[in-house]
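Here the complex is missing one protein chain, while the rest keep their positions.
Chain naming follows the written order as A and B, and within any one chain the residues start at number 1.
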Amino acid sequence: MTDSASTPSKAKPRNTKRRNLIQRLGYAGLILAAIITVTPIILIVVYIYSRGLPAISLEFLTAMPKDGMRAGGIFPAIVGTFWLTIGTGVIAVPLGVGAAIYLSEYAPDNRWTRTIRIAIINLAGIPSVVYGLFGLGLFVLFLHFGTSILAGSLTLAIMTIPVIISTSEEALRAVPNSFRVVSISVGGTRWQTIRRVVLPQALPGILTGVILGLERAAGETAPILFTVAAFFLPRLPSSIFDATMALPYHLFVISTQVPGMPVKIQYGTAVVLLTFVLGMNSVATVIRSRARARRQW
Amino acid sequence: MQSRNWKEFLITRMIKVSGYSAIIFVVMIFIFLLREGSATIIEVPLKTLFSTRWYPIEGYFGILPLICGSIIVTIGATLIAVPLGVCCAIFIAEIAPRWVREILKPLVELLAGLPSVMLGFLGILVIAPAVRQILNVPTGLTAFTGAILLAGMAIPTIVSVAEDSLDSVPRTYRDAALAMGATKWQTIWRVTLPAARSGVLTAVMLGVGRAIGETMTVMMVTGNAPVMPTGLGSLFRPVRTMTATIAAEMGEVANGSVHYHTLFFIGIVLFVISLLINLVAARIVFRQQKRAERILS
Partner (left out) sequence: MVSAKETPTLVNNGIEPKPKILIENLTVRYSDGTESLRQINLAIPENAITVLFGPAGGGKSTLLRTINRLNDLADVVELSGHLYLDGRDVLAKDRDVIALRRNIGMVFARPVVLPMSIRQNLTYALELAGVRDSERLNQAVEESLKAAALWQEVEDRLDEPAVRLSGGQQQRLCIARALVLKPEVILLDEPTSGLDPISTGKVESSLQVLKEDYTIVLVPHSVQQAARVADYAAFMLDGRLVEYAEGKLLFTNPKDQRTEDYVEGRFG
């Protein structure tokens, strides 16, 4: 009867051994999955930079394309993307953040609100080329804006709004409710509370979402195919009614449509695009981590 | 005091309008797609529309090969992306130490930010030749190549949504399981993952939605041959997706022609598909939430 008290703790029963083995194998499998997923990302970055950096020069970045884009620079594409991004931001940010504020601070819990949420989920899922069709149908043709920065920006903006709404709403909801209650209890109105307490605290999160949303918009090709992108336009756009070149479209064209295109230039364009993406991501990450460190709640 | 009330009233109104704008956009998109695409029903007899030959120049507008092309590429991408993505998410959320997480998450976010045209670019220059050599097929531009790249685009979506969902499983669930003597592995598979089931499912559906809706990548690497895929071997032959068709052919159609209308019709099909996927995903999330509320209250 002394057996139960003297159960040896050194010898593991077979069950535990098997359980541990399963766990080890399982962990190995998961680690493998992570490695398989992540290694290509690093490889992509290294590969593009190693092939493309040689093509980067001041001339490449600031000159107009020549010889059917086989030589010269990509300046108009850079400028075009720049203007498109700003145009998208000007439209998408107020609408997106406004909608997020509505959903987080004002919206009652009823069927209309649920409909709005479903609409947002749907907007987020619509294929980018369908946005291109829509932009073509409404902005280019019906409203007669033509192939223009205006049409392109409007199309990209509607595509970006759902992204901004969801990240902004998350940032707003993360602000503790107790702040709102305190503000109301000292006689603040709802908007005063939002403007003075909630919004400033949610700002880093909102900013991160905006940056990532605009980054995606800047990299999209399908929505701008029929709404703004120009094939070979060696001059800068002079108004929002002009068509323009754009970086992602440019990369697409020179890698598929131009015979005899020097590979170096293709990689060079890819480098510019990749640097842009890396840059935006880094800015977003920095904002996020600084905000986390400075948070007062 | 009066002026402040006015200003506040105006701002609140604008916020409310922004909130409802999402519904307006969805409706607008649907209307304009319908406007340009509904003529197809009249112009193209249904038998032709759903036939297996897509050859617009000679008047064949069968969209089945395009639908099947999209399906086969999406299935391929899903088979690759879901295991990798979910396992990666589990790894990041449950097992990875803090410093690994700090490296992995930005990397996955970087993958999410890569423009589709850049992945297509790499597909043409790197992946397609590799596929051709390794698998000994006549051309590297196949459905399989497209599936690989689409998986690359879907994985970040799956990882981030699934990881969020796993993260938000209450600590108490895990603690309870461990306290009962389960290993960490058992806890993950029997407690945490089932608890996050709806979020992971949503992640997968969003990933699938992303894959179906992708345009540029598939346009650049799947070969653009609108033939009906027959049997497993067709995975390694060129196909064409609905999205690529629109993007490739829209630039060359005459405004108002049958071809033009049919392309818009394909856009409607894509819109409806993404609508269905999103509605199902939303239904899953809502239903799970209600159940969780009942259990936890």
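The rule is short, and it goes like this: a contact is a pair of C-beta atoms (placed from the backbone, for glycine too) under 8 Å apart; a residue touches a chain by one contact, two chains touch by 3 or more.
Model, not experiment: these values are computed from the prediction.
Enquirer: Looking at the whole complex, which visible chains does the left-out chain touch?
Expert: A
Enquirer: Who touches the missing chain here, A:A71, A:L143, A:I184 or A:V263?
Expert: Only one listed residue reaches the unshown chain, and that is A:I184.
Enquirer: For the chain left out of this view, which of A:Q23, A:T115, A:Q192 or A:T275 touches it?
Expert: Selected residue, touching the omitted chain: A:Q192.
Enquirer: Can you list where subunit A touches the absent chain?
Expert: Contacting residues on subunit A, toward the hidden partner: 178-179, 181-189, 192, 196-197, 201, 295-297.
In this section, only the chains that are shown with their structure count from here on.
Enquirer: In angstrom, rounded to a whole number, how far apart do the mean CA points of subunit A and subunit B lie?
Expert: Spacing between the chain centres: roughly 15 Å.
Enquirer: What does subunit A use to touch subunit B in their complex?
Expert: Subunit A reaches subunit B through residues 19-20, 22-23, 26-27, 29-31, 33-34, 36-38, 40-42, 44-45, 47-48, 94-99, 101-103, 106-107, 112, 115-134, 136-138, 141-142, 158, 161-162, 165, 189-192, 212, 215-216, 219-222, 225-226, 248-249, 251-252, 255-256, 263, 266, 270, 273-274, 277-278, 280-281, 285.
Enquirer: Of all residues in subunit B, which touch subunit A in the complex?
Expert: Those residues of subunit B that touch subunit A are 8, 11-12, 14-23, 25-26, 28-29, 32-33, 35-36, 83-85, 87-88, 90-92, 95-96, 104, 106-111, 113-118, 120-122, 124-126, 152, 155, 159, 183-186, 189, 206, 209, 212-216, 220, 243, 246-247, 250-251, 255, 263-264, 267, 270-271, 274-275, 277-279, 281-282.
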